[in-house]
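Shown here: the complex without one of its protein chains, the others still in place.
We just call them A, B and C in the order they show up, numbering each chain from 1.
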């Protein structure tokens, strides 16, 4: 997956964020969202290993070994940051105090449910905080490439991978499309510049309706 | 109840404490225990409203309105004291991190179970932290006058008052007697100077065996 | 994001029938300025109050009783206010009594997305009546459901402008737990400082829990 595609997805996700909201970023593409917020939008990052007020990646000489995000990558501390124990951090998450979680996905099903933690045939040995974020965050955005590296579809009628939760995500954002999850089904609300409803129909394995919105929280120009 | 009786009971209780242990003191006679520790014995006081390291009653001009014990009385802060939320404080208590709780009693039954929170015929409107301390503290000592103000017996076969927990206390200390609770029954282990096994038998409504110990954690002289 | 407002503006969030959590252990750590404003708030009727105590007669939360604002009280120790006992006997208020630790844990559970939990506290006593019991490792436990509030009125020492809170001594008590468990959280503070002035390690309530800040007017109990 080219980095420019990841950035494009991150920008499309960022256009859905509101100034001041509390956001938890998953590993991978979601991590890029913080660097691509629209002008005038500032969010507060919570990381489930016990911090509110995560700042940008530090320069090499400013790395603090005691300061990492949930991806175990070095981060910095913004003024007003605070630290707390894991039980308190997940209390925040399960207790619906995080406004938006942005998570990567292996697959998504036609109900908007996400599979992002386990691959069939491999031993199940890692889950981390994904399940907690899915049941707890007020809104969940899946940020993913439209197709897998092998060209297979990631948005499918039924996932081949185990689900991460029975709760659907609220929004699915790819480099081609943005789907809202409504009434148990997918609604295509935005088509990326250079893509088309036809391409999306051909490359999406789950049924969806189309109800394009002129702008997804920000002018179309701003999200490219 | 005369203050000198309360002090005598407090001293008899204090003789059972060990240097360095974590102690929670109930309201009334138990509060006096801190001021009557034997030489060389220093305990650390936890108060369930959220403090470890409670110091003595301050002088009037040193009273801090933000610093009280569970009896809502002014206290002071010892070096090394810490503060925590109520949920954390009771986590400590229920999780068996408090070595000894010293509680007052309305009545005690022949199994050593305590009634100290509710009076029959009156509405049940207060319980506080007594039940939590009874299930959580590693050791519970009941500190009480041997008889009620009206002369009635407080240590009885079956309490007329509702029990505070189904867990028995470990030790019952009055101005006359000290009973250990063993194998579901009471064992008289100490008779106060000036009292007698006969007086105790006449004034105790529950059966007990007698197995006097020469000293209850401290020389007899030290506990008077 | 947090807004700094007057007591009256903050208390306008209270609606009739609301469940209002109020911090404090007795009067210590109680948001006395907010309580005084609650008494003046139009919406403050038919309330369920979650608080360890209901103040003392005519003091703190005790002021709500003669004003007939309380339909139900949930707490651990109401006997420190004889007016609660009298109002209860007259059938004017409903009371739900919980052991103090179960009260605190229920509030924490309400804020932490815990569906219910089991505690030994109260098993085998009158307070077990009507509660589900379960034997775990040979011991009796009671099932307890979480408590949540529509509004929480809490008291802290310092806030920064983001709404991070630091507490002072035993005035902390139920305040940080309640900050997590209500839809709208209003914090009364002694001082509002610039962002960055509180030590990140001593912020006991991170700002994401707090909606409104009110400067304490030093209302006496």
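Just so we're on the same page, a contact is a pair of C-beta atoms (placed from the backbone, for glycine too) under 8 Å apart; a residue touches a chain by one contact, two chains touch by 3 or more.
Values in this document were obtained by computation on a predicted structure and should not be read as measured data.
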item	value
Neighbouring displayed chains - absent chain, whole complex	A, B, C
Which of C:12, C:114 or C:192 contacts the chain that the document leaves out	C:114
Touching the absent chain when the full complex is considered, from B:40, B:95 or B:151	B:95
Residue in contact with the excluded chain [from A:50, A:79 or A:205]	A:50
On chain C, residues whose C-beta touches the chain left out of the figure	105, 109, 112-120, 134, 136-137, 139, 141, 145, 166-169, 199-202, 204
Interface with the unshown chain - residue positions in chain A	47-51, 64-69, 72, 77, 83-87, 89-91, 93-94, 118, 122-132, 135-136, 162-166
Residue ranges of chain B at the interface with the undisplayed chain	20, 22, 44, 46, 52-53, 77, 79-84, 90-98, 135-136
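Here, only the chains that are shown with their structure count from here on.
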item	value
Identifier of the chain whose CA centre is least distant from the whole-structure CA centre	C
Computed distance of Cα centres, chain C from chain B, in Å	29
Centre-to-centre distance between chain B and chain A (centres being mean Cα positions), rounded to whole Å	56
Multi-chain contact residues (two or more partners), chain C	108
